[in-house]
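Here the complex is missing a single protein chain, while all its other protein chains stay put.
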Amino acid sequence: MPGLLERLGGLFGGGVDLRSLISPGGFPGGVHPAQMKITAASPIVQSPLPPQLILPLKQHIGQICIPIVEVGDHVLRGQKVARSQGYVSAPVHAPTSGTVLAIEEHAVPHPSGMGRQCMIIEPDGLDEADQSMPSLCDYLDEDPAIIRERIRLSGIVGLGGAVFPTFIKMLRDQRHPIETVILNGVECEPFLTCDHRVMLEHGDSVVRGLNVIMHAVAAKGGIIAIEDNKPDAVDAMREAIARAGFEANIEVRVLPTRYPQGGEKQLIQAVTGRQVPAGKLPLHIGVICQNVGTAKAIHDAVCMGKPLTERVVTISGDAVPHPANICARIGTPMPFLLAQCGLRDLSGVRLIHGGPMMGERLPRMNVPMVKSTNGILAMRAESLYSENAQEEPCIRCGHCVEVCPVGLVPNELAWHCRNDQFDRGQEYDLFDCIECGCCSYVCPSHIPLVHYFRYAKGQVAHIEKERAFAELSKARSEARDNRLAREQAERAARRSKVRKSGAAEAAADASDDTEAGTSGAESGEKAS
Amino acid sequence: MSLLISSPHAHGGDSIRANMLSVIIALLPASAVAVYLFGWLALFLMMLCIAGCMASEWGCLKLMGRPSRIGDGSAALTGLLLALTLPAAVPWWMALTGCVVAIVLAKQVYGGLGHNPFNPALAARVVLLISFPLNMTAWLVPMHAPMFAASLPLNLYDFSQCWQLFWFGPEALGKGLDALTMASPLGHVKTEWSRGVGAIEALRNYDYSYLDAFLGREAGSLGETSALALLLGGMYLMARHTISWHIPVSFIVSVYMLATVFNAVNPEHFAPPLFHVLAGGLMLGAFYMATDPVSSPVTPRGQIVFGIGCGIITWSIRTYGGYPEGVMFSILLMNCAVPLIDHYFRPRVYGK
Amino acid sequence: MNILMAVLLLGGLALAAGIVLAVASRVFHVEGDPMMERIDAVLPQTQCGQCGYPGCKPYATAVASGEADVNKCVPGGERAMLAIADLMGVPPKEVEEEAAPPMLAYIREDECIGCTLCIKACPVDAIIGAPKQYHTVVESHCTGCTLCVEPCPVDCIDMLSKPEVLEEWTWSAPGKASLVKLEGDSDARVA
Partner (left out) sequence: MSEFALIMLSAVLVNNFVLTKFLGICPFLGVSGKLETAIGMSLAVLFVMTLASTASWLVQEFILIPFDLMYLQTIFFILIIAVLVQFIEMLIHKSSPVLYQALGIFLPLITTNCAVLGVALLNVQQEQTFMTSALYGFGSALGFALVLLLFAGLRERIDKAPVPEAFKGSAVSLITAGLMSLAFMGFSGLVKV
């Protein structure tokens, strides 16, 4: 039935589906892109070790890590090789045993194509594990703080793509007790099936992981949210819950398929019917949201003592001969993974890091997969919509307004961004945009709306930064002017004193230069 | 070097062309009714207007050195819409003037597609109405009009007669314009009103029938007479999601409500609601003109405000104004307010 | 007689009006002109002097008093010009000089003779050092104004372009070419 409706909707109008008329519940807006989940039935295969692993030292939102091993060192699988710096950070672990070849800048999966500090590890093929971290099998007896610390030390970040350090989301705040943990098994992006396969094949770990999270935040209930296009995952999760005996407080919630249901705030609204107030976090309404992959990683870290060193990746796209779900070590170069799926010649191919709706096109091919890599799409250049679209004038059809899950007016917003009217853009709630891409998806004029929003966000940040720097410079400049004026006054006073006392003036003059120099240096140091 | 390209990398496949095309398709029933009622004249007029608008568009873009956009169908749609709002007996040069006004003055001057604040077809029509009030209110007696069943002044299915009339005016047929035309229901009611005759009485002496109005067998502009054909097309547009329900429904409902209230207060004096809904250009305006995406609000709430505004102005002008019909004016007036409506009636932002 | 009456009445009314306005101007007197401050706030505060004034504040004062054009701030570029024009309520003027990409001063320390001349020249005290000691530029404070280059007697100060880092990268406007080089067309066969 859903498939039929979708086809019917596609027949009637581009992208806008009739089902949104039938099930008005949940979040507003949204679209129904073609699913393209061609790897849904492909079991997860284990990737062999690549000849080299490229480990970016920052794979999360927050501060970059500091390497704690040196070039030439031998490392073990799961050994921490870079420690976190600052609070919002997650350490990096060696994905396998081997030798550190270099710590240098290397291209990372980023739309800019720029590089960042990476650790290059050459595997020794033995895959020896670092056993120093004990498993906490009886996690229910452990203090939640210990579990959180374990999750922090294991380098776990949100694997749905946001890569926010997980332990921060699990902090307990007495004023806002967590009632429900929502496990995000929605996977609304087309093509991607890694979460789907994880639920099918690692259901027990996922449920156990959810239980760990519930224990850590003292939540009473857990909900695993799955879209109705994955009935097998729903069954698998229900069975896993029954096996673990958690029927009383964990339930599976089946949601009608709609993009971007996997967005944290959208999912919370779809499941609880409540919106997270602006400027607040989900925990303020008693909810936290975690991805199913994250739950599995938490399970592995807590119950098996394994830090985050591998994850499941969907390799798909129309240029891939044999699409697959691959469990690979973090740091595995993408061409190595693509080669396993039969794609060796990368000419005329465009790589997308993530799904087609929110994933980024990668200008560089030889980049590693990282913690946020849920999918790698290799698309033929000619079939990549974003590369071939011709922007036409907006005809103000309002489809973007209808599909925006946040309630923005994308066409007006893009208009302001395009004209560099960034204050008007902020007035139109630019920073509430979640960049889900629904607006661009339905736009009959092929306007790259999301691109305009990203451009404007970047510009606003840039302007803010410049303004802050200008403030600082102004303060320094004023301080200098004041100092010079003061010195001049002092000198004049001294001179007149010297003259009065009849002493030689030359001494004062001679000391002028040195004085200015040292005082300048002093104030400079003070200010810095 | 390459262009930086942001997500999303997929698209639903909608296009401007598809949107314009579906509106043109939705207008087919009304166009067919126009041909049924006004024969060759309707066909001539529609073809002339479509050609005129497309030529104007092509010329403008050529003159400005901008890439041609003829293929997107927006000019053709404007032409068709303009033709459907014209009385069948307008001289060809008047229609052509309308085309030029619509495309040049109301659209290309503003930068072309997507930037015109006013509906081009309506802007052209109002220019014509004010410049040539006589021709623009002379409603040709249509074929199949019940009251003229016995003695039609002119056979509009006769190609050569229509050809003569179209290019050389009624004089070429040896007749005055008055001999070929009749009053439209709205015009009749307005005239009687100014003589102090109530609406019910006026409709009675006009031989008005709701069924004829619904099917379209009455005097009026080419495409505005048949509520049935227009409704069919409107349904199609809504089903295809080219337009949303907000504007047509709020427009028609607000006219209906106002008419109901006043009709209830004084039934002799004020025209009944159903008459208002079926009369004149309301259906055409509500489904095809007010919903013109470029000149209407984008937000659902804004669209409802827009529709209600159109409804109130339409009813007021019809009832109290100097002109018998207010749909065109009401839409143009509300077009002026669209930027403000869009600014002040935005959707609620998530969590705010 | 009639004329006299008219003159008297008109004169009287005008006089009364004048008195009312005079009193009002006293009562509603407004202190100061905040315009200079507001213009100063939109300037980039590089203190580079490229506008022909010795710093940002002097330029702001000159603009506010109508002396200087709105388009003289080179590092501020078009954005600063538009902001100033908007504040002053005058039509925008094209910025004549293209702003150089953001630069940082760098002192080749082994060549530095420790003369402190650059320290004195720096408008924001971003150079530290003592006489006869190496000087160095505090990167996070340098505005890239180039004022220190000229005074250096041994020409040991270079203006280097600011290194691009991933964290500060932002999206350029759609349709604008960026410096991103796309693999996959030329250097294929990576695996």
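First chain written, first letter: the chains are A, B and C, and each begins at residue 1.
As a working rule, a residue touches a chain if its C-beta (ideal position, glycine included) is under 8 Å from a C-beta of that chain, and two chains touch if they have at least 3 such contacts.
Keep in mind the model is a prediction, meaning the values are calculated, not measured.
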Selected residue (touches chain absent from view) among B:23, B:89, B:126 or B:156
B:126
In chain B, positions touching the absent partner:
64, 105-106, 108-112, 115, 117-118, 123, 126-127, 130, 313, 316-317, 320-323, 326, 328-330, 332-333, 335-340, 343
Residues on chain C facing the left-out chain by the touch rule are 2, 5-6, 9-10, 13-14, 17, 20-21, 24-25, 27-30, 34, 89
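In the analysis below, only the chains that are shown with their structure count from here on.
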Can the chain contact pattern be summarised as a line, a ring, a star, a complete graph, or none of these (other)?
complete
Chain pair with the higher count of C-beta pairs in contact (B-C, A-B):
A-B
Averaging C-alpha coordinates per chain, one finds the centres of chain A and chain C separated by a number of Å equal to 36
Where chain B touches two or more other chains simultaneously, the residues are 2-4, 6
Touching two or more other chains - residues of chain C
171-172, 174-175, 180-182
Across the complex, what residues on chain A touch chain C?
108, 110-116, 333, 335-336, 338-339, 344-351, 363-366, 381, 391, 418, 420, 448, 451-452, 454-455, 457-459, 461-463, 466, 469-474, 476-477, 479-480, 513-514, 516-518, 520-521, 523-525, 527-528
Touch list for chain A against partner chain B, complex:
10, 12-16, 27-28, 31, 33-34, 111, 190, 265, 269, 275-280, 352, 354, 356-361, 363, 377, 379, 384-387, 389, 392-402, 404-409, 411-412, 428-429, 432, 435, 437, 440-446, 448, 450-451, 454
Contacting residues of chain C [partner chain B, same complex]:
171-172, 174-182
